[in-house]
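Left out: one protein chain. Kept in place: all the others.
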Amino acid sequence: MLVVMDAHASQEHIDAVCTVIAEMGFHANPMPGPTRTAIGITGNEGAIAEASRIKLLPGVRDVIRVTAPYKLVSREYRELNTVLDINGVLIGGQDIVVMAGPCSVESREQLFTTADAVRAAGATVLRGGAFKPRTSPYSFQGMGEEGLQLLAEARERTGMPVITEVMDTETVDLVAEYADILQLGARNMQNYALLKKVGRSRRPVMLKRGLSSTVKDWLLSAEYIMAEGNPAVILCERGIRTFDNHSRFTFDLSAVPILRELTHLPIIVDPSHATGRWQSVLPMARAGIASGADGLMIEVHPNPAFAVSDGEQSLLPERFADLMAQIERVAAAVDRPVAGRSTLAL
Amino acid sequence: MLVVMDAHASQEHIDAVCTVIAEMGFHANPMPGPTRTAIGITGNEGAIAEASRIKLLPGVRDVIRVTAPYKLVSREYRELNTVLDINGVLIGGQDIVVMAGPCSVESREQLFTTADAVRAAGATVLRGGAFKPRTSPYSFQGMGEEGLQLLAEARERTGMPVITEVMDTETVDLVAEYADILQLGARNMQNYALLKKVGRSRRPVMLKRGLSSTVKDWLLSAEYIMAEGNPAVILCERGIRTFDNHSRFTFDLSAVPILRELTHLPIIVDPSHATGRWQSVLPMARAGIASGADGLMIEVHPNPAFAVSDGEQSLLPERFADLMAQIERVAAAVDRPVAGRSTLAL
Amino acid sequence: MLVVMDAHASQEHIDAVCTVIAEMGFHANPMPGPTRTAIGITGNEGAIAEASRIKLLPGVRDVIRVTAPYKLVSREYRELNTVLDINGVLIGGQDIVVMAGPCSVESREQLFTTADAVRAAGATVLRGGAFKPRTSPYSFQGMGEEGLQLLAEARERTGMPVITEVMDTETVDLVAEYADILQLGARNMQNYALLKKVGRSRRPVMLKRGLSSTVKDWLLSAEYIMAEGNPAVILCERGIRTFDNHSRFTFDLSAVPILRELTHLPIIVDPSHATGRWQSVLPMARAGIASGADGLMIEVHPNPAFAVSDGEQSLLPERFADLMAQIERVAAAVDRPVAGRSTLAL
Partner (left out) sequence: MLVVMDAHASQEHIDAVCTVIAEMGFHANPMPGPTRTAIGITGNEGAIAEASRIKLLPGVRDVIRVTAPYKLVSREYRELNTVLDINGVLIGGQDIVVMAGPCSVESREQLFTTADAVRAAGATVLRGGAFKPRTSPYSFQGMGEEGLQLLAEARERTGMPVITEVMDTETVDLVAEYADILQLGARNMQNYALLKKVGRSRRPVMLKRGLSSTVKDWLLSAEYIMAEGNPAVILCERGIRTFDNHSRFTFDLSAVPILRELTHLPIIVDPSHATGRWQSVLPMARAGIASGADGLMIEVHPNPAFAVSDGEQSLLPERFADLMAQIERVAAAVDRPVAGRSTLAL
């Protein structure tokens, strides 16, 4: 931590700061400059919690934190990439993983049709929402446990592991009974009770980035899960909220190379939710792979115009098949195979 | 709802849109223009849920929603301001209400000292956190039920009703046992399970605005609470996340006059969390009152440098007393008394 | 400046950084910590220009700048507030100054009617645009020099000094011939050629904040003007661009107390442009004064529905008179008179 003093701070002020630092058990390193003095703090392990004790002292202008506040998620804690094995599907390894399926589970027929189609095109994880977070209380809220049962049947049918969203602490156990991966949505990224609860689950967790969350906030939320004992966390970029309104959100692909440096966790990107329009899904899926992501989450629906949610961003099965063919080519250009496509090639 | 057709849409496209609108049970009003046709939809009650069914038709460029998606919270639903009576404290009426207290309840002594001081200066609601949402899992997480008990004791001691945060569905009943007002934090503004649960509580709820929530999102979250049967909702602006980094968040006071037009619910503003620095709390508290808010939430601590959370934005009791004196003058300038100050004057 | 090393940086890396710092003529202060070493740099005067020379060395994680990059505009450079005397109107002093008038000068009658009305209500500076920056090339671009002549006539008529926008280097001399204060618009805040040109003018300059400018960027743009020899700079907050769309921009009043700490320059706020709707102008004007601003810029038009620009945010003269009466009361509550109102009271 670095303490920056006011230009007019007196020697008494500087001494008082050094005394407080010593009282806290750390070492103060004053560095006088021509206009102001800075004081480096050493001897601490991890981030200093009591920064405000120093910041509020007279003559202190600013306190600059240097140590990252997260540990378990950091690349410094674990140098090698985390690779998760979900029923034989490896996430975070060399292969690109595509998670696909409908926004909401609506019926057995809708789910099975979609699952068969995405499987045939090379998806290796099936997505589908049973509990749906909706901005309006009057919108469809999901099929609930019946939806979970249909997802489990679809897994039996296709062999694909299943990812589905869990919205609250009370249904974590229920969802974990059916799902292979628990998804935490953007609006719950800082729902700390939920983070702790899934941290105590044995299921892997995919944590979507909050709409206005910095990379640091996001990694701290992942740290909540890992600190409870669950090492199987996947990060998913799905667009942030900015002044820009041409798409539903702003797809922040530049976060991918940054995450790669800061953390060992697998990185998925979701162009469907980020852009909110099906016409943008294909180019942005290609861009996501080219940026270095480990996989994609894509919404597919046999009849988007009649989807109960997010129809405007859902791909028809044939467009999804085209997307898979195209991203396979982009993935090859960055020396990565697409998991389910190599099997198809046999 | 208004459907905007592409410039090159054919008459067949236009007819097909009108047919779908008719199938949905509404009336289509085509309006041909020189470059494109627009089609107005009438005959609907409330917002049309199946907009994407139309948006995905060939030749459709855009679909513009006209009807607000919320009802119970709207000024059109209820013309008169909602005024809540919390143990005799009126919120949303003519009097300005000031809620004050420490960020976290830390000890009996800290809480009582603060409660006595804010009471003496004219605050009429006591705030204090017992369950604390923190970005880092390694930060202090609150005293829990012990903190709630101390808050209840402080209520006995001072006569002030108590507001405290509830973080998850599992503790709603517990918190409601002790608190007079349930606070929902910014990061939980779209925690729909929690919104529904407090909607079924008999306690009034103060709903803080999410960091990246539009006014529409915010009102829809309030609608969740009201739709479950709880009419006692207070809105609290506490800063939004923008590129701007001079303060912790950007205090969006311009939302106050907009909210006043759109909704009948009481409006509180929180300059402590919005700015994150005690030096800005006084001027922005004055600005909040001048903008038309019904009250303030202010953090006060007897020894901010040693506060376990948010010390940098907490006021010393004597600075809070000065703030109360100053906002009383500003309130008078907009013809509003400050609730607790009129009693003091006796 | 503080250099933060990677956790795995070797002693050779650290030594190499210290060597480069020494070569640059500064002093290196290494501070070893448990996970990483930080190196403080001292001996520099002002901000270090060659930061990237250090940042790109092996083993360096980050470089943190401590010294503010501006000088002349800073409170540290000049402790007392700058007070400008514009033909007897003091800006930045104890009195609140209100600049008012139409968005665009449209005709002699429109300008004179408005000027008389705002003068009668207590405005002391007349605003009016002769050269108009418009997002569309097909919108009205202003009356040009004819508009400037009308402004000069209105000054004769009312005694009020005139502020008007200058849009490019080529018209600075022309505008300076007629205007008492040159206004630089938000979209030109980083038009460096223009900043330098007005910096060489003898006219005071009001610099509006850019739509996405940080306070630091803004002060650096003011520094451009002062560095060319013009000490008479006024800052004007007029809304920033954020995700928030309830108003035209987000009015960042929290910048006012921050600016007050960082700079000695006068601070004006413009609720008309910030909110873009006349209904919000009055409450946000009150809030601006309560936040500590030195004055307001307000758009007034005798017939807003027929204004050639910004009619939606313009006040009718009678509403402006009401605004003046109300802000006089708020100003009194923060112990400041409104300049033109004290004269009226005589």
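A, B and C are the chain letters, set down in written order, and residue numbers restart from 1 in every chain.
Operating definition for what follows: a contact is a pair of C-beta atoms (placed from the backbone, for glycine too) under 8 Å apart; a residue touches a chain by one contact, two chains touch by 3 or more.
Nothing here was measured: the structure is a model prediction, and the numbers come from that model.
Summary of contacts with the chain left out: across B:33, B:58 or B:229, the touching residue is B:33. Taking the complete complex into account, C:220 is the one of C:66, C:118 or C:220 that touches the chain left out. Residue-wise, the contact with the chain that is not shown comes from A:289, picked out of A:268, A:289, A:315 or A:338. Although one chain is not drawn, its touching partners on subunit A can still be listed: residues 212, 214-215, 240, 242-247, 250-258, 261, 274-275, 279-280, 283-284, 286-292, 326, 329-330, 332-334.
In the full complex, subunit C touches the hidden chain at residues 46-47, 49-50, 52-57, 69-70, 133-139, 167-170, 187-188, 190-194, 196, 210-212, 217, 220-221, 223-224, 227-228, 240-241, 304-307, 310-312. Although one chain is hidden here, its contacts on subunit B can still be listed: residues 2, 4, 7-8, 29, 31-36, 38, 40, 42-46, 64, 66-67, 76, 212, 241-243, 245.
In the analysis below, only the chains that are shown with their structure count from here on.
Distance from each chain's C-alpha mean to the overall C-alpha mean is smallest for B. Centres computed as Cα averages put subunit B at a distance of 31 Å from subunit C. Between the CA-based centres of subunit A and subunit B the separation comes to 27 Å, rounded to the whole angstrom. Residue positions of subunit C touching 2 or more other chains, listed in rising order: 212, 242-243, 245.
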